[in-house]
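Coming up: chain A.
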Amino acid sequence: MLELSGVRIAYGRTEVVHGVDVRVPADGVAVVLGHNGAGKTTLLRAAVGLLRPRFGRVLLDGEDVTALRPYERVRRGLAYVPQGQQAFPQLTASENLQLVADGRKDGEARTDEALDLFPALRPLLGRRAGLLSGGQRQQLAIARALLTAPRMLILDEPTEGIQPSVVTEIQEAILSLTRRGGLSVLLVEQHVGFALTAASTYYVMESGRVSASGDGGPASSGAVRAAMAI
Partner candidate 1 sequence: MPTLRPPTFALPLTLAALMIGTSACGSRVGEETAASGESASCLDTSGDTVKIGLLNSMSGTMSISETTVRRSLELAVEEINAAGGVLDKQLEVVTEDGASEPTVFAERATKLIQSDCVAAVFGGWTSSSRKAMLPVFEDNDALLFYPVQYEGLEASDNIFYTGATTNQQIIPALDFLKDELGARSLFLVGSDYVFPRTANAIIKAYAEEHGIEIVGEDYEPLGSVEGIPTIVNRVQSSGADAVFNTLNGDSNVSFFTQYANVGLAADTMPVLSVSIAEEEVPGVGVEELAGQYTAWNYYQTVESAENEKFVAAFKAAYGDDAVTSDPMEAAYTSLYLWKGMVEAAESFAVGDVQDAADGVSFDAPEGSVTVNGDNHHIAKTALIGQINPAGLIDTVWSSGEPIEPDPCLEDYAWAESIEKDQTYC
Partner candidate 2 sequence: MDAVLGQLYAGISLGSVLLLIALGLVLTFGQMGVINMAHGEFLMAGAYTAFVVQQVFDSAGLSLLIALPLSFLVGGLLGVLLEVTLISRLYSRPLDTLLVTWGVSLVLQQLARDLFGAPAVEVRAPRWLQGNVEVFGTPFTTGRLFIVALAVTSVAVLSAVLRFTALGRRIRAVVQSRGLAETSGIDSRRTDRISFFIGSGLAGMAGVALTLIASTQPYMGQTYIVDAFLVVVAGGVGQVRGAVLAAFGLGVLQAVFAYSQSVSTAKVLLLLVVIAFLQLRPQGLFSVRTRSLV
(Lines give C-alpha, C1' and ligand atoms only; values in the text may rest on other atoms or scores of the structure.)
Protein backbone atom coordinates (compact mmCIF):
# COMPACT_ATOMS: atom_id res chain seq x y z
CA MET A 1 0.00 0.00 0.00
CA LEU A 2 2.76 2.39 0.99
CA GLU A 3 6.31 2.02 -0.10
CA LEU A 4 9.28 4.16 0.79
CA SER A 5 12.30 3.27 -1.24
CA GLY A 6 15.81 4.56 -0.90
CA VAL A 7 14.64 7.57 1.00
CA ARG A 8 17.29 10.04 2.08
CA ILE A 9 16.31 13.16 3.98
CA ALA A 10 18.36 16.11 5.03
CA TYR A 11 17.77 19.18 7.13
CA GLY A 12 19.88 21.79 5.45
CA ARG A 13 23.25 20.19 4.94
CA THR A 14 22.77 17.52 7.55
CA GLU A 15 21.40 14.24 6.31
CA VAL A 16 19.39 12.49 8.98
CA VAL A 17 17.84 9.60 7.07
CA HIS A 18 20.32 7.70 4.98
CA GLY A 19 18.52 5.58 2.44
CA VAL A 20 15.62 3.77 4.05
CA ASP A 21 13.25 1.21 2.53
CA VAL A 22 9.97 0.57 4.26
CA ARG A 23 6.97 -1.31 2.85
CA VAL A 24 3.49 -1.49 4.24
CA PRO A 25 1.52 -4.26 2.55
CA ALA A 26 -2.15 -3.81 1.75
CA ASP A 27 -4.22 -4.40 4.86
CA GLY A 28 -0.98 -4.83 6.74
CA VAL A 29 0.38 -3.10 9.77
CA ALA A 30 4.01 -2.07 9.78
CA VAL A 31 5.65 -0.66 12.83
CA VAL A 32 8.83 1.38 13.00
CA LEU A 33 10.71 1.14 16.24
CA GLY A 34 13.78 2.93 17.38
CA HIS A 35 15.22 5.40 19.79
CA ASN A 36 14.47 9.05 19.71
CA GLY A 37 16.50 10.77 17.10
CA ALA A 38 16.78 7.68 14.99
CA GLY A 39 14.84 9.39 12.21
CA LYS A 40 11.44 7.74 12.57
CA THR A 41 9.38 10.91 12.70
CA THR A 42 11.42 12.41 9.91
CA LEU A 43 10.67 9.38 7.80
CA LEU A 44 6.95 9.65 8.46
CA ARG A 45 6.98 13.34 7.61
CA ALA A 46 8.49 12.44 4.28
CA ALA A 47 5.85 9.78 3.78
CA VAL A 48 3.03 12.31 4.19
CA GLY A 49 4.81 15.01 2.24
CA LEU A 50 5.74 17.46 4.95
CA LEU A 51 9.34 16.93 3.96
CA ARG A 52 10.75 16.27 0.58
CA PRO A 53 13.32 13.51 0.50
CA ARG A 54 16.59 14.39 -1.10
CA PHE A 55 16.58 11.08 -2.89
CA GLY A 56 14.21 8.14 -3.10
CA ARG A 57 10.54 7.70 -3.81
CA VAL A 58 7.28 7.43 -1.97
CA LEU A 59 4.72 5.14 -3.58
CA LEU A 60 1.11 5.05 -2.47
CA ASP A 61 -0.79 2.12 -3.82
CA GLY A 62 1.71 1.88 -6.65
CA GLU A 63 1.46 5.55 -7.57
CA ASP A 64 4.53 7.74 -7.16
CA VAL A 65 3.43 10.51 -4.83
CA THR A 66 6.88 11.89 -4.06
CA ALA A 67 6.12 15.16 -5.75
CA LEU A 68 2.63 15.57 -4.33
CA ARG A 69 1.76 17.91 -1.53
CA PRO A 70 0.39 16.51 1.73
CA TYR A 71 -3.25 17.36 1.05
CA GLU A 72 -3.06 15.63 -2.33
CA ARG A 73 -1.80 12.49 -0.65
CA VAL A 74 -4.59 12.74 1.88
CA ARG A 75 -7.08 12.83 -0.98
CA ARG A 76 -5.52 9.68 -2.32
CA GLY A 77 -6.27 7.87 0.89
CA LEU A 78 -3.36 8.63 3.16
CA ALA A 79 -4.06 9.84 6.67
CA TYR A 80 -1.63 10.99 9.28
CA VAL A 81 -1.79 11.35 13.01
CA PRO A 82 1.28 13.34 14.00
CA GLN A 83 3.22 13.10 17.17
CA GLY A 84 2.15 15.07 20.20
CA GLN A 85 -1.66 15.02 20.20
CA GLN A 86 -2.01 17.79 17.70
CA ALA A 87 -5.23 19.65 17.15
CA PHE A 88 -6.27 23.10 16.06
CA PRO A 89 -6.35 24.59 19.52
CA GLN A 90 -8.65 27.54 18.82
CA LEU A 91 -11.23 25.41 17.06
CA THR A 92 -13.74 23.42 19.04
CA ALA A 93 -13.51 19.65 18.99
CA SER A 94 -16.48 19.51 16.71
CA GLU A 95 -14.95 22.11 14.36
CA ASN A 96 -11.78 20.07 14.32
CA LEU A 97 -13.78 17.22 12.90
CA GLN A 98 -16.11 19.22 10.74
CA LEU A 99 -13.13 20.84 9.08
CA VAL A 100 -12.27 17.51 7.57
CA ALA A 101 -15.84 16.36 7.04
CA ASP A 102 -16.62 19.56 5.07
CA GLY A 103 -17.38 18.80 1.48
CA ARG A 104 -17.66 15.05 2.02
CA LYS A 105 -20.95 13.47 1.24
CA ASP A 106 -20.38 10.84 3.87
CA GLY A 107 -19.01 13.40 6.30
CA GLU A 108 -21.74 13.07 8.85
CA ALA A 109 -21.80 9.32 8.79
CA ARG A 110 -18.05 9.08 9.14
CA THR A 111 -18.06 11.58 12.00
CA ASP A 112 -20.54 9.38 13.81
CA GLU A 113 -18.47 6.34 13.12
CA ALA A 114 -15.31 7.99 14.40
CA LEU A 115 -17.07 9.17 17.51
CA ASP A 116 -18.33 5.68 18.12
CA LEU A 117 -14.74 4.63 18.29
CA PHE A 118 -14.07 7.28 20.94
CA PRO A 119 -17.36 7.80 22.75
CA ALA A 120 -15.55 9.87 25.39
CA LEU A 121 -15.34 12.69 22.85
CA ARG A 122 -19.06 13.16 22.39
CA PRO A 123 -19.72 15.29 25.46
CA LEU A 124 -16.64 17.39 24.69
CA LEU A 125 -17.50 18.42 21.14
CA GLY A 126 -18.29 22.02 22.04
CA ARG A 127 -15.05 22.54 23.90
CA ARG A 128 -12.02 24.19 22.33
CA ALA A 129 -9.43 21.60 21.44
CA GLY A 130 -6.73 23.52 23.25
CA LEU A 131 -8.56 22.87 26.50
CA LEU A 132 -8.80 19.09 26.08
CA SER A 133 -6.44 16.74 27.85
CA GLY A 134 -3.63 15.13 25.90
CA GLY A 135 -5.47 11.84 25.66
CA GLN A 136 -8.65 13.48 24.46
CA ARG A 137 -6.74 15.46 21.89
CA GLN A 138 -5.07 12.32 20.65
CA GLN A 139 -8.43 10.63 20.27
CA LEU A 140 -9.62 13.68 18.42
CA ALA A 141 -6.58 13.53 16.18
CA ILE A 142 -7.21 9.91 15.29
CA ALA A 143 -10.89 10.58 14.72
CA ARG A 144 -9.97 13.47 12.47
CA ALA A 145 -7.66 11.27 10.46
CA LEU A 146 -10.34 8.64 10.03
CA LEU A 147 -12.78 11.15 8.56
CA THR A 148 -10.73 11.31 5.38
CA ALA A 149 -11.69 7.70 4.64
CA PRO A 150 -8.09 6.55 4.57
CA ARG A 151 -6.81 3.35 3.07
CA MET A 152 -3.44 4.02 4.64
CA LEU A 153 -3.09 5.41 8.14
CA ILE A 154 0.15 6.71 9.57
CA LEU A 155 0.39 7.07 13.32
CA ASP A 156 3.34 8.69 15.01
CA GLU A 157 3.68 7.57 18.62
CA PRO A 158 -0.04 7.65 19.29
CA THR A 159 0.24 6.77 22.97
CA GLU A 160 3.33 8.76 23.84
CA GLY A 161 2.88 11.09 26.78
CA ILE A 162 -0.68 10.09 27.48
CA GLN A 163 -2.07 9.07 30.84
CA PRO A 164 -2.05 5.28 31.16
CA SER A 165 -5.80 4.90 31.44
CA VAL A 166 -6.36 6.46 28.02
CA VAL A 167 -3.41 4.63 26.50
CA THR A 168 -5.31 1.39 26.66
CA GLU A 169 -8.36 2.92 25.06
CA ILE A 170 -6.31 4.25 22.20
CA GLN A 171 -4.42 1.03 21.74
CA GLU A 172 -7.63 -0.91 21.61
CA ALA A 173 -9.08 1.50 19.10
CA ILE A 174 -6.05 1.09 16.89
CA LEU A 175 -6.20 -2.66 17.13
CA SER A 176 -9.88 -2.65 16.22
CA LEU A 177 -9.10 -0.50 13.22
CA THR A 178 -6.41 -2.83 11.99
CA ARG A 179 -8.64 -5.82 12.37
CA ARG A 180 -11.51 -4.27 10.51
CA GLY A 181 -9.68 -4.63 7.20
CA GLY A 182 -9.43 -2.25 4.29
CA LEU A 183 -6.93 -0.17 6.17
CA SER A 184 -3.17 -0.38 6.17
CA VAL A 185 -1.28 1.14 9.05
CA LEU A 186 2.22 2.49 9.51
CA LEU A 187 2.92 2.94 13.17
CA VAL A 188 5.79 4.48 15.03
CA GLU A 189 5.75 3.25 18.55
CA GLN A 190 8.01 2.97 21.53
CA HIS A 191 5.90 0.49 23.42
CA VAL A 192 7.47 -2.59 21.95
CA GLY A 193 4.92 -4.95 23.35
CA PHE A 194 1.94 -3.18 21.91
CA ALA A 195 3.75 -2.48 18.67
CA LEU A 196 4.49 -6.08 18.03
CA THR A 197 1.00 -7.16 19.00
CA ALA A 198 -0.37 -4.90 16.30
CA ALA A 199 2.24 -5.28 13.62
CA SER A 200 2.57 -7.67 10.74
CA THR A 201 5.99 -6.24 9.88
CA TYR A 202 8.50 -4.38 11.99
CA TYR A 203 11.45 -2.16 11.23
CA VAL A 204 14.01 -0.99 13.74
CA MET A 205 15.69 2.27 12.92
CA GLU A 206 18.95 3.45 14.29
CA SER A 207 20.80 6.60 13.33
CA GLY A 208 18.83 7.14 10.18
CA ARG A 209 19.08 3.57 8.92
CA VAL A 210 17.00 0.46 9.21
CA SER A 211 19.09 -1.78 11.42
CA ALA A 212 16.69 -4.69 11.63
CA SER A 213 13.39 -5.78 10.21
CA GLY A 214 11.15 -8.78 10.12
CA ASP A 215 7.69 -10.18 10.65
CA GLY A 216 5.64 -8.86 13.52
CA GLY A 217 3.88 -10.67 16.30
CA PRO A 218 4.93 -11.20 19.90
CA ALA A 219 7.36 -13.91 18.86
CA SER A 220 9.76 -11.45 17.36
CA SER A 221 10.01 -9.55 20.62
CA GLY A 222 13.40 -10.95 21.47
CA ALA A 223 14.95 -10.02 18.17
CA VAL A 224 13.53 -6.53 18.37
CA ARG A 225 14.78 -5.98 21.87
CA ALA A 226 18.20 -7.14 20.87
CA ALA A 227 18.17 -4.82 17.88
CA MET A 228 17.09 -1.92 20.03
CA ALA A 229 19.56 -2.80 22.77
CA ILE A 230 16.96 -2.58 25.45
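Here is the rule we go by: a residue touches a chain if its C-beta (ideal position, glycine included) is under 8 Å from a C-beta of that chain, and two chains touch if they have at least 3 such contacts; residues count from 1.
How were these candidates chosen? In short, all candidates are chains of the complex that A comes from, given by their letters.
Just so we're clear, the structure is a prediction, and the values are computed from it rather than from any experiment.
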Candidate from this complex that touches chain A, chosen among 1 or 2: 2
Complex interface listing, chain A residues touching candidate 2: 48-50, 69-72, 74-75, 79-80, 82, 86-91, 95, 98-100, 102-103, 144-145, 148
